[in-house]
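Okay, structure first, notes after.
All protein chains but one are shown at their positions in the complex.
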Amino acid sequence: MDLSAINPVLFVAGFLVAATPLIFAALGELVVEKSGVLNLGVEGMMIMGAICGFATAVETGSPMLGFAAAAAGGALLSLLFAFLTQITLANQVASGLALTLFGLGFSALLGQSYVGIKPPRLAEVNFGPLHDIPVLGPVLFSHDIMLYLGIAMVIAVWVMLKFTRAGLILRAVGESHDAAHALGYKVVRIRTLAIMFGGACAGLGGAYISLIRVPQWTEGMTAGVGWIALALVVFASWKPWRLLLGAYLFGGITQLQLNLQGAGVAIPVEYLAMSPYIITILVLVVLSADKSSAPASLGRTFHASS
Amino acid sequence: MKLSTLLASAALAIGLAGGAFADDKTKVGFVFVGPVGDGGWTYEHNQGRLAVEKEFGDKVETVFVENVAEGPDSERVMTQMALDGADLIFTTSFGYMDPTINVAAKFPNVKFEHATGYKRADNVSTYSARFYEGRAIQGHIAGKMTKSNIIGYIGSFPIPEVIRGINSAYIHAKKVNPDVEFKIVWAYTWFDPAKEADAAKVLIEQGADVVLQHTDSTAPQAAAQEAGNVITFGQASDMAQYAPMPRVSSIIDNWAPYYIARTKAVMDGTWTSTDTWDGIGAGMVGIGEITDAVPADVKAEALALKASIADGSYHPFTGPLKKQDGSDFLADGETADDGTLAGMNFYVEGITGDIPN
Partner (left out) sequence: MVRLEKRPQASQAFSWAAPVLAVLATMVFGGLLFAALGKDPLASIATIFWEPLFGDFAFYYRPQLLIKGAPLVLIAIGLSLGFKAGIWNIGAEGQYIMGAIFGAGVGLAFYPTESVLIFPLMVLAGALGGWIWAMIPAVLKVKFGTNEILVSLMLVYVAEQFLASMALGLLKNPEGFGFPGSRNLQQYPSAHNAELITGSGMHWGVVAALIAVIFAYVLLARHRLGFAIRVTGEAPRAAKFSGVNPVRLVLFCMGMSGLLAGLAGMFEVAGPAGQITIDFNVGYGFTAIIVAFLGRLHPIGILLAGGLMALTYIGGDIAQSQLGLPAAAIQVFQGMLLFFLLAFDLFTNYRLRFGRAEVA
């Protein structure tokens, strides 16, 4: 055993990267759920983003265009979910699961000719001298632009929800769609926009995996990150800051597990791999005292006549 | 009970006959555990299938089903292929072992080929590749080239196949570099590119400047490229898009020669049940081009090692070797028999850490 082999600076830098796809996907879902809609199709939208982003980046040579396409692809797929749940009033749980099934299949069809290709690299942001600061440099100033964008979006969503009129309306719709409707807000339109935002974010998260973290395209490569993102939203009790914390916790435990193994610590791997989920459950129990956080209309269908 | 058994088997027999005589093409079925687009294990088996088509053209028809779960789904897919008149069926995952035996018992006239298993029957052959031969070459290059003397190894699950590879790589790295140390990380997944990338990054952060992988995605290659000054080896497929650095060589699963030979045997009526475990010599294990990132002398040694393994003059598991616990494994000059290799569940002396479970 040699714990000194673990470099804490690199460890932290590592889990910042590992957490980024989760942050994007979970942040999108947070907004969706704040509007009172539960979309279990995150995994499907992520993988669509992963292939749309990958294909576009490869074809155009521009990773940033890839990310734009990923957001568009995720949003487009989420429109399908919006149509089902908002127009045809279908059950949200079933629609979300169907979306994941569809997304996994459709992305595989789209990606048939992209297996084994190396995508263009997204360079690190150049912070000049900041990068050379010991400890802080590698941890904070050695990443790509998307990682910072993820954190910036957490702040933006927090501000939007807490301080803006748009956020107030969104929360009102999520708390009581009937009341919001009575006040003259277009419930369906607002929710559709929220769902599309969620889709775009999930798409970005997926593309972060296929373009930066891995980077390659293979079928089913998101390997369950979308589901973890769903857990993360509840873990965070619908609060953007806690979401950030939770994403680092989830990312961090996987990193820690691998680090400990590398350092030769005899750990039962399966049991450590379980630990993020068990910790989430414990946190859920602790947080469940706080009953105010869940949007009251979450998962309920809205129709103006009902 | 008896009657319906008879009926069922009669019906199966009729179905078989109807299919088999429908045309004179030889029909070859492939059951795949992953998608053909996985870029690794299943991708290479599918390349083998395409090679069969290319070799025999109109005389052969190939069919495949991908993403087939082990268990009853695989049994159904195999049965369906047999009913549809397949003459030869390749089942390409260890978990298909019992289903293959079950289905083969119902279709005595159809030949089955099960990859990586150990159960055979009159119409069931098994085949596998001696990937550990390729690991020996990787170990040699790794031992010579490492500067930090730390070699990272990403394992999937702690099963004999993977442990054999670790031992083989370690023995040959140690031989050329007594100070070498292996860091082994188990990913506990066959397929999770993001986790593989993480595992590679962690190993590199902990000082490894060579990363060997027993998982199929290119994620560790990309991580190594990012880090610079780290070398890797392609796994399952050549991964040449990462050459000349970090990928300095590779182990390629090359099923094409075997698939072509077995199809030919069915066509000629010479097929018999066998247990094939081929390596570099027979071409089942390919060694991808060693790039110029490897010093010329090391490359020459590696090629010589490859040649000696290929012609059978050298066995990667040749004594004297001890097990991790210090007990004797192989006496001086003794080579490991296939049974020991097939079920290998211990590390050789010098590897630190325990095999999980």
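Think of it as A and B in the order they're written, each chain with its own count starting at 1.
Convention: a residue touches a chain if its C-beta (ideal position, glycine included) is under 8 Å from a C-beta of that chain, and two chains touch if they have at least 3 such contacts.
Remember, it's a predicted structure, so these values are computed and weren't measured experimentally.
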Give the residue, chosen from B:Glu44, B:Glu66 or B:Asp87, that touches the chain omitted from the document.
-> B:Glu66
Could you tell which one of A:Leu65, A:Leu79 or A:Leu97 touches the chain left off the display?
-> A:Leu97
Please give every residue of chain A in contact with the chain that is not shown.
-> 40, 80, 83-84, 88-91, 93-95, 97-99, 101-109, 112, 219, 224, 227, 230-231, 234-235, 268, 270-271, 273-274, 277-278, 280-281, 284-285, 288-289, 291, 294, 303, 305-306
For chain B, which residues lie in contact with the unshown chain of the complex?
-> 1, 4-5, 7-8, 11-12, 15, 18, 29, 35-36, 63-73, 75-77, 79-81, 83-84, 94-95, 98, 102, 118, 157-160, 188, 342-345, 356-357
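Following the convention adopted for this analysis, only the chains that are shown with their structure count from here on.
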List the centre-to-centre spacing of chain A and chain B in whole Å, with centres computed as mean CA coordinates.
-> 35
Footprint of chain A on chain B - complex, ascending = 35, 37-39, 43, 152, 183-186, 188-189, 191-199, 201-203, 205-208, 217-219, 222, 237, 241-242, 352-354, 356
Contacting residues of chain A [partner chain B, same complex] = 5-7, 10-11, 14, 18, 21, 108, 111-112, 115-118, 209, 213-216, 218-225, 254-255, 258-259, 261-264, 266, 268-270, 273
